[in-house]
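As you look at this complex, bear in mind that one protein chain is not there, while each of the others sits in place.
On to subunit A.
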Amino acid sequence: MSSSEQELQIHPIVQESVVHNAKTLSNFHSLTASLFGVTAGILGLESYAGFLLYLVLSVITTLLFYVIQVAPASLAEKKPLFDTTRFFKGALDFWTGGLFSGLSGFVLTWTLFYGLVRV
């Protein structure tokens, strides 16, 4: 038995909660990605500036998500700051997962609103 398997046997994980949390996060990311597309379209950004806005806004909203949804319960459990292991398996998944999944939705609404506002 490998060590990670043994770890799982000792500290079992509730699969339903994992699915629920991942769904909540991905829902949020896909919604906000389209929203950022609307913002970039209204602002009339082009090329790199639009992607930069997407990156900055994504980082800000992920931080906000951490502060509002994760931090109260996580810090009460005496976990270190920016630790998401109470709700998510991988830290990288939480911090960067939405960046790539929302990119296509972002470009879609970005081009749509750029065209709507300026043509």
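Following the convention adopted for this analysis, a residue touches a chain if its C-beta (ideal position, glycine included) is under 8 Å from a C-beta of that chain, and two chains touch if they have at least 3 such contacts; residues count from 1.
The definition used in the following text is that contacts and distances are computed from a predicted model.
Write down which listed name, "tRNA (adenine(58)-N(1))-methyltransferase non-catalytic subunit TRM6", "RBR-type E3 ubiquitin transferase", "Magnesium transporter" or "Anaphase-promoting complex subunit 11", is the UniProt protein name of the chain that is not shown.
"Magnesium transporter"
Determine which one of A:Leu52, A:Ala91 or A:Val117 touches the chain that has been left out.
A:Val117
For the chain that got dropped from the picture, name the residues of subunit A it touches.
Per the touch rule, subunit A residues meeting the hidden chain are 11-14, 16-18, 20-21, 24, 27-28, 31-32, 35-36, 38-39, 42-44, 57, 60-61, 64-65, 68-70, 73, 77, 86-89, 113, 116-118.
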